[in-house]
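For this view, one protein chain was removed and the others were kept in their places.
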Amino acid sequence: MKLAIEVNGAVRAVDASPWKRLLDLLRDDLRLTGTKEGCGEGECGACTVLLDGEPVNSCLVAAGQCDGRRVTTVEGLAQGELLHAVQRQLVACGGAQCGICTPGIAVCAAHLVDRGLVDAGDAARAQVRELLAGNICRCTGYQLIVEAVIAAAREVASGRQR
Amino acid sequence: MTAYLRPRDLDEALAARAAHPDWLVLAGGTDLMVNANHRPAPAGILDLWRLVAICLVRRTDEAIGGAIAIGAGTTWLEVERDPHVRAQLAPLAAAAREIGALQIQARATLGGNVGTSSPVGDSLPVLLALDAELELASPRGRRRVAYRDWCTGYRTTQLAADELIVAAHVPIPGPATRTAWRKVGTRRAQSISKVMGAAAITLDGDVVVDARIALGAIADRPVRIAAAEAAVRGLRLTDAAAAARAAVASAIRPIDDIRSTASYRREVAANLVARFFGPAAAGPAMS
Partner (left out) sequence: MAPVGRSLPRVDGVAKVTGRAQYLDDLDAPGAWHGATVRSAIAHGVLEAIDVDPELAPALAAGELCVVTAADIPAKNVIALIEDDQPALVPIGGRVMHPDEPIALVAAPTRAQAFAAARRVRPRIRPLPAVFDVDAALAGAVRLYGDAGDNAFKRFLIRKGHASDDELEAVFAAAAQVIDGRYATSPQEQMYIEPQAMMADWRDGRCHIVGSMQCPYYVHKAMKALLGCDGDGVVIAQSVTGGGFGGKEEYPSMLAAHVALLARKAGRAVKMVYDRDEDIAATTKRHPCRTRHRLAVDARGELAAIDIDVVMDGGAYLTLSPVVLSRGVLHAAGPYRCPVVRVRGRVVATNHPPHGAFRGFGAPQTTFAYERQIQKLARARGEDPLALRKRLALRTGDTTATGQRLEASVGTDEVFAALEAVAGAPPARTGVNRHGAPVRRGRGVCFYFHGAGFTGSGEQRLAGRATVAATAHGFEVRSSSAEIGQGSITIFTQLAAAALGVDPALVTVIDPTTSRVPDSGPTVASRTAMVVGGVVDRAARAVRARLEAWAAGRAAGGSLAEHARAYVAQTGGELAETVTYEPPPGIAWDDATYTGSAYPVYGWATCLVDVEIDLDSCEVAVLRCVQAVDVGKAINPTIVRGQIDGGTLQALGWALLENVLYKDGKVANASMTNCIVPTFADAPELETLLVEVPYPFGPSGAKGVGEIPMDGPAAAVANAVEDALGAAFDELPISPEAIAASRPAWSAP
């Protein structure tokens, strides 16, 4: 099946089975290997991408369903060498260790921050913990990721005010 | 090679369903795509994802007190964020929020939960407790089925081979009815249910006039607990809690499996239901 998918802002034409997983389409056909496979069953969130702006597990999306739709992967978060606030804070706060879950977390957290779903106030910690619960990390105990996402949310919020 | 169709409207979807009964009916894929690369490719995919005709949430006034119609293709994220659902169907919004986590909620649909009909389907006890109806369509026409009659066994339903689920119609509980919901899962988020309970309890003062009590993950399908409903009728709330606890504990026959034990499920199911009649059971806290 001929598919036309907008990936990170550019329309990509791919010939693939509609049953192929979006994850495999990204990694094998488009060689966008930033999106990782951790489980293949929608549990770990390492393969998180945005589909029409919402975070989804790309291992659970059929390629056919993406025809004519918009996909954002970790490769699409930064603008050139300018990292997204979430990426910058994950580095600064120590939120990435082995890094295999990090692209999925960066994509999901960038979505939360860009949509203003994380308050700058006291509720932020609980919000981050609930909204990122679909991303499993085994290295960090999550603490420094929470700090990073909150720092990024504040950064983005103050940027909006300016 | 797998065929693929994204129908433009419900009629085209129904025609394709009738023409290709062996095709996979796919929406959010959160169940059907698990380990997809190790599953045989289907003959075809009938893709209902974002089919507009089944993605609406709207208030209807067809019954006394009104109802909310939720399209089968509505995602749980949309259900949870819908102002009508949040205001009028709090247990459904709460259940939506505990289905997987954000990535699952953004894809999993009401129709998928109802159609898969897993005994651990998170929304299903709520649909039972709220006495929802399902609207089905086929080339033969439309029909409605009370959700309490929907499940026919372990992961089997009344859905006919040429039918699609269009919507759930959920009556809005009246002001004298309190509703409640609780899921106890394997962990605090992104979890499989061990026990779920939902209830709609109609009161006259503090006397129980009527109650619908539903449980999930304790049988081969979500179930109403008629014995408990009968046991609480006419009792004051304080007495109803103990009566419900005893009735639930003796009515259910849960199983041991890798996620929990029969005795735990029985005890917790009884505790959850009893708590629905307790003083603080004003429904789950929603932020």
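Order of writing sets the labels: A and B. Residues in every chain begin at 1.
Everything that follows uses one rule, which is that contacts are C-beta pairs under 8 Å (C-beta built on N, C-alpha and C of every residue); 3 or more make two chains touch, one makes a residue touch a chain.
Since the structure is predicted, the reported quantities are computational estimates derived from the model, not experimental observations.
Put simply, the missing chain touches A, B once the whole complex is considered.
Only one of A:14, A:71 or A:106 touches the absent chain when the whole complex is considered: A:106. Among B:152, B:238 or B:261, the one in contact with the hidden chain is B:261.
Screening B:27, B:106, B:184 or B:217 against the full complex identifies B:184 as the residue touching the chain left out.
In the full complex, subunit B makes contact with the omitted chain through residues 35, 37-38, 101, 182, 184, 186-192, 194-195, 258-261, 263-264, 267-268, 271-272, 275, 278-282, 284-285. By the touch rule set out above, subunit A reaches the unshown chain at residues 27, 31-41, 43-44, 46, 73-75, 77-78, 83, 86-88, 90-94, 96-103, 106, 125, 128-130, 132-146.
What we mean here is this: only the chains that are shown with their structure count from here on.
With centres set at the average Cα position, the gap from subunit A to subunit B is 29 Å. Taken in their complex, subunit A has these residues touching subunit B: 1, 17-19, 21, 24, 40-43, 45, 48, 51, 54-57, 59-62, 64-65, 67, 108, 123, 126, 130-136.
Interface residues of subunit B, counted against subunit A in their complex, comprise 1-4, 6, 26, 28-30, 33-38, 41-42, 45, 47, 49, 77, 100-104, 106-107, 188-190, 287.
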